[in-house]
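With one protein chain removed, the remaining protein chains of the complex are shown where they sit.
In this document, chain identifiers A, B and C correspond to the written order of the chains, with residue numbering beginning at 1 in each.
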């Protein structure tokens, strides 16, 4: 996903790719169209970017975002692995400094629309079930998106979540609502990591206007 | 659909079934739990109902609704076959008299949610196609719902509508949106006429509060 | 389903509806186009039919089929509730007397095709899952069809069965196969009881040629 973002941001007419943090430089990363760093502090201090887009891993994301705030750089957090307490601390830092930030558990606009519609439909058709389908290498179940969707729906009924894990699948979710004599289905299919790129651009642009820490790309969309 | 509505309204704790208009009285209609009429004027004058629910046919709906307004009775129009000019006249009558009315091209709440979500999704994922699927006895194509959905979506792209007609189908519509590396699908399946009954109740209740003529059940929903 | 079968058989040009067994005669059953009985023995002895089509309930089906064999009448068994031991006894009776019979856990040809294709696909794409979806009044889960489908598939992997119960659904089953970079889905949607009628006719015609007891309509189809 990092590689995809490098291409996308480099191609965006209104952005400059300030630098790229890599775990280990290799042939491919050396071909990146900008400076490549393996130390986040050196990157922050040398390039002084406007935005810190973090697509790293659960073991590094928290320290990176802390560093970004410390250097006055707005974080766009795509990685997962941070806790409620981390979010609370970032909220405080953003409020005190006026440096906005955004944490996005999902960048795919179609997935965000699915969640939004599921929440709205549940008001009118409260009997529903979520089926999420992923490739068989996915470790966790149910998916984070399914859990968030169910939480948003808040009907008086419990919303079952069923997980399918099979080869050949990528990342899919279906929310099925049953009413009197009718059903409504909202389905999202994510086939490539490119699906996150329009959302990454929205986040990187939108974070420039924020004065606080925001959770969820939907705050920049509707 | 009329028979279904007779049962539904008779069972509603907050409504009284004032009378039923039938084309021809028979064993079944004589068993209806209320007075049965074959003349709309006699029904209106004898029963003096609050609401006129019209589930009749294109050849009668217009004169019925005109009669309802003339008798000061609020129309809920489920039948089709009226024209723009009829709607305009009813609008005038409602505005002048303060007697509200509602015309509902679709009573199924799931179908209305589908249209609403399709309209919203089209803002973010403007490339889309509508596939509507109906039993092979359906005469018209594309369906009225598909046409209304496409009109609502108003993207810069043309929205193709494809119609499938096969035995075994009832009434289904799928709106498929294609974005970068992802798709979003909104699908409605209507399996029995019961699916219209929750919407019929919403319309009959809601029309009591209206002071004008309204087009579309969605105005009473969200 | 019995009422549907009365209409269907009565309309079949090559069949005569010999008589109908009812639990309790009422206005509707009295209107049936043939003799109506509440005693199976009297029906069998009076009408001496070629075929006994049993669409009754778990508490009566076994004694009915025993009676049919005892009267030399070929049973077509659509009701459920019989046990392995009942089937074994009917097998014996059929073998000894040469009176054929057929027990059909499913009359819907589309459902039988689904099972057949699922069995075949599992040889090539052994990773699969079954999702069966039914209205929320259905008591048992998983459905008998899902259990039979999984049993037929016999891959080296376990086939998970997931059951969805929601209002608005009728009777649906999806078998999803995952392979390298591809998925294959076989789905059956049964919307009305009419879907069983073509299979009922196949069974009633085919049982005339049988000399043994057969389990599954597929034996008369392919």
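Basically, contacts are C-beta pairs under 8 Å (C-beta built on N, C-alpha and C of every residue); 3 or more make two chains touch, one makes a residue touch a chain.
This structure is a prediction, so every number in the text was calculated from the model and none was measured.
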(request) List the displayed chains that the omitted chain touches in the full complex. (result) A, B, C
(request) Considering the whole complex rather than only what is displayed, give the residues of subunit A touching the chain that is not shown. (result) 110, 168, 170, 189, 191, 195
(request) Go through subunit C and note every residue touching the omitted chain. (result) 108-111, 113-114, 116-117, 120-121, 124-125, 177, 179-198, 221
(request) May I ask you to list the residues on subunit B that touch the chain which is not drawn? (result) 127-129, 131, 133, 136, 160, 162, 164, 166-169, 176-183
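The rule we apply is simple: only the chains that are shown with their structure count from here on.
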(message) I want to confirm something about subunit A and subunit B. Since they are copies of the same sequence, is their interface symmetric in residue numbering (over half shared, so same) or not (under half, so different)?
(response) same
(request) Could you give the separation in Å between the centres of subunit A and subunit C, each centre being the mean of its C-alpha atoms? (result) 50
(message) Quick check: how many Å separate the C-alpha centres of subunit A and subunit B?
(response) 40
(request) Check each residue of subunit C and list the ones that touch at least two other chains. (result) 168
